[in-house]
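First the structure, which I've put down as structure tokens, then a few questions once you've had a look.
Note that one protein chain of the assembly has been removed; the remaining protein chains are unaltered in position.
Per-chain residue numbering starts at 1, and chain names A, B and C are given in the order in which the chains are listed.
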Amino acid sequence: MAQWTATAALPQPRPFDPRAVRQQFPIFRARREPPLVYLDSAATSQKPDAVLEAMNEYYSLYNANIHRGIYRIAEQATAAYEDARAHLARFLNAGSPREVIFTRNSTEALNLIAYSWGRANLRAGDAILLTEMEHHSNLVPWQILAAERQVELRFIPMTPEGELDLEPLPRLLGDGRVKLVSVVHVSNVLGTVNPVAEIVSAARAAGAVVVVDASQSVPHLPVDVRALGCDFLACTGHKMLGPTGIGALWGRRELLEAMPPFLGGGEMIREVKLTESKWNELPWKFEAGTMAIAEAVGLGAALLYLEGLGMDAVFAHDRELAAYALGRLREVPDLRLLGPPLERRGGVIAFELGDIHPHDVATVLDSHGVAVRAGHHCAMPLHRKLGVVASVRASFHCYSVPEEVDALVEGLHHARSVFG
Amino acid sequence: MAQWTATAALPQPRPFDPRAVRQQFPIFRARREPPLVYLDSAATSQKPDAVLEAMNEYYSLYNANIHRGIYRIAEQATAAYEDARAHLARFLNAGSPREVIFTRNSTEALNLIAYSWGRANLRAGDAILLTEMEHHSNLVPWQILAAERQVELRFIPMTPEGELDLEPLPRLLGDGRVKLVSVVHVSNVLGTVNPVAEIVSAARAAGAVVVVDASQSVPHLPVDVRALGCDFLACTGHKMLGPTGIGALWGRRELLEAMPPFLGGGEMIREVKLTESKWNELPWKFEAGTMAIAEAVGLGAALLYLEGLGMDAVFAHDRELAAYALGRLREVPDLRLLGPPLERRGGVIAFELGDIHPHDVATVLDSHGVAVRAGHHCAMPLHRKLGVVASVRASFHCYSVPEEVDALVEGLHHARSVFG
Amino acid sequence: MGGWNELYRENILDHYKHPRNRGTLEQPDITYEDANPLCGDELRMELRVKDGRIEQVRWTGHGCSISQAAASMLSERIEGRTLDEVKQLSRDDMLEMLGIELGPVRLKCALLALKTLKAGVYGITQWPGEEEEEGGS
Partner (left out) sequence: MGGWNELYRENILDHYKHPRNRGTLEQPDITYEDANPLCGDELRMELRVKDGRIEQVRWTGHGCSISQAAASMLSERIEGRTLDEVKQLSRDDMLEMLGIELGPVRLKCALLALKTLKAGVYGITQWPGEEEEEGGS
């Protein structure tokens, strides 16, 4: 699987038919008037039958607690859970399933790094380097850590077009105080695909550990942790056609081995005495209490589904729709697009419509059945930097079709007529 | 709802028919040979149709991310998620839904207290009081905290019958150094129902904050946080007919308000700047990132189902089966029962069978279709105290029937003949 | 497609496009600012109070049509009323003024003005309506 970055040539994927795909998602088969035009996949994706069936099958045939049971359904459940882990490891091209830790979501994965690696490795005077386009989930955990440990936060700046400005990177890394760099792979607001591999090599050369927030990339394009060269990567199931309640942290084995545990209890322990305990091996050292078993099974089914489509094809589809949408949105008077040119973005488009508040735009769109997000999309600093309070965001996945873009555009004209 | 404690009189519940209940659980309708005899409900419960249907409905009709969406299905999803919270608050007789924080499981709930309350309030020289019968999840988080903060761990001892010995309690609390007491409500190994209200009043009189690990009580008997008088309570969805991936922490509002956040990112923030943030109000301050939405909806359906049975009736059913099982198990030669007399236990029975290793017992039972747990059930110190390496555990829920106990007994005779 | 019609019924659009009492006071007795940062809605209320009665109201802020119309409507409603009367104003009163049904996110837009007012007058910082919701079974 080739790693797509902003500069690499796109492979020629075998396309799929989004209309046929759409029929495999129960939410789009449900009749409603007006029909559902779902343009909020960056917030959460819809789920195909295969994912719901896998979870129903788990609950209906082999629901049992894992790792300890010596009976058939417990063994089945354990195998299914661990298969999902191994599957995700392959999906990310990780070196071993042991490097994949299940969490609730990306946010927990990022916090796990901050609590476990961060508290063990950062000292007063060290620095953490982030970017100005981070989602709050890749900002607040570091703020909390920084305040606790007198660690400095630095930021790779963002241009007015919503791209990272790497020019100051050598200076930002130059004094050797940066011990950790954490960057978003694909912006959840602007769709910008960041040159992560480039940042990684600069950061690692400067002796820093690199975290990639891949919440928006893993669901939409081929991601290969070894090609990226990073040390940790966070992703989240519900954005990649999987269920809520599950996400994952991938980490380099040496780093994970050396880290203290995060949450205590359950499977993460090897031996417990009243006043001390020995930790279990990876990955269980970081999985405390009964995990999201059905959700892991569901995530495994989502991976299989995505592999069936091909991640190259998913990304090509997203970008094709983005191209169509950018064209059609330019027809709408007073509409101001945010973010980079098509070549450097995925299937996410944020914009403003005159001075109509995004909430009002979204409400009018809702009356057309069009679901978009309005607000700051958990990226207040990004919005502040762009000088906008809030924006409207449309985002796609494999089931999105051009007619949905048409419905969006029609709704926007309508919003203008209401508030004009 | 009356709070059942070891000493209170049992209310007269309206009984239900466990055979009819059983038919509402798809796993018991699935044909298999031998049929499933599920005696591992203390590890995880099975799920009724109603729970699976609620989650399927969510995914098939209104799957959307919550709290931010201004479109119909996002509003439906938000309402359903918050309804589940309010429902759980009522179920526990909490003062407000704001006091209920969703977590992945009990383990995370207990860790949340240790990280947030513990790190803000405990100083070197303070003490934490636990018991010798805790599940690892109510032991290891405090061990980690104790090691970090030079805090002493103390333990309420357990008698050889598996009951708490409260005699030394005044001495344990006497020097005023105990700042936090955390006790299990119902033992997951022995089924012992602990006199929590009594411990709570002694602990609070001594100025300590009290945590109740209600993982095994909330699923099986009426639990009223105000009647218990505790400060925090942890419970877990998958043991109470709900899905995996969701649990809850209940806490007194004043305490929760004063606590710093735990995980950073997502809904827990009110305002984010690059280097600082303001926290959101309760309960969202403690809910970071996309939560387990479908799972909250499923948990709500489980609560409704349990309320339909009546928690008094569930507990009466568990105890009736326990009485039957204790009688039948006494027929098996060389079988040694662990734990207290029937009057002070719920539907959990642990035992040893001669010197046959529990794994071997469980394997023979599995060949009869009987699912029991064999091992230390995440309670190594308890087993060490009782002088046993491991035990076999059978545990019930509302769908358990006497024929399952018969199958267990038959399998145990068989195990004796194989290893005898 | 009744949604927007209903939601943006003329009254709201009228207040949004022609806000009443928008502005500031020379020497307000009570000033309070609040925001719903999740939406970017911000509101500042200024009151002149005499003998427990609100003589004058002015507000400034920015946000969506609902939050702005709500501030405008509320300001009309409270002028000349006593502070005690203000305390009685409930979430339902506010929604009645607006005359619409709202989902959870936009409910906060609708209630920001009332929240700001009550915080300024009584230091009540909860969202209107929450006091009532609570109290257990």
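Here is the rule we go by: a contact is a pair of C-beta atoms (placed from the backbone, for glycine too) under 8 Å apart; a residue touches a chain by one contact, two chains touch by 3 or more.
These numbers were taken from a predicted model, which means no experiment stands behind them.
**Student:** Touched by the hidden chain, which of the shown chains?
**Tutor:** A, B
**Student:** For the chain not shown, which residue from B:75, B:213, B:366 or B:404 touches it across the whole complex?
**Tutor:** Touching the chain that is not displayed is residue B:366.
**Student:** Based on the whole complex, identify which of A:94, A:172, A:193 or A:249 touches the chain you can't see.
**Tutor:** Touches the omitted chain: A:94.
**Student:** Pick from A:26, A:48, A:69 or A:300: which residue touches the chain that isn't shown?
**Tutor:** Hidden-chain contact among the options goes to A:69.
**Student:** Tell me, which residues in chain A touch the chain that this view leaves out?
**Tutor:** Against the missing chain, chain A presents residues 67-70, 72, 74-75, 78-79, 82, 89-90, 93-98, 226, 270-271, 278.
**Student:** So that we can see where the missing chain sits, which residues of chain B does it touch?
**Tutor:** Given the touch definition above, chain B has residues 34, 357-360, 363-364, 366-368, 375-376, 380, 389-390, 414-415, 418-419 touching the missing chain.
Assume only the chains that are shown with their structure count from here on.
**Student:** Based on mean C-alpha positions, I'd like to know which chain lies farthest from chain A.
**Tutor:** For chain A, the chain whose C-alpha mean is farthest off is C.
**Student:** From the mean C-alpha coordinate of chain A to that of chain C, what's the distance rounded to whole Å?
**Tutor:** That pair's centroid distance is 37 Å.
**Student:** Report, in whole Å, the distance between the mean C-alpha point of chain B and the mean C-alpha point of chain C.
**Tutor:** Spacing between the chain centres: roughly 44 Å.
**Student:** Pull out every residue in chain A that's touching 2 or more other chains.
**Tutor:** Counting only residues that touch two or more other chains, chain A contributes 359, 363, 366, 375, 380.
**Student:** So which bits of chain C are touching at least two other chains?
**Tutor:** Where chain C meets two or more other chains at a single residue, that happens at 37-38, 105-106.
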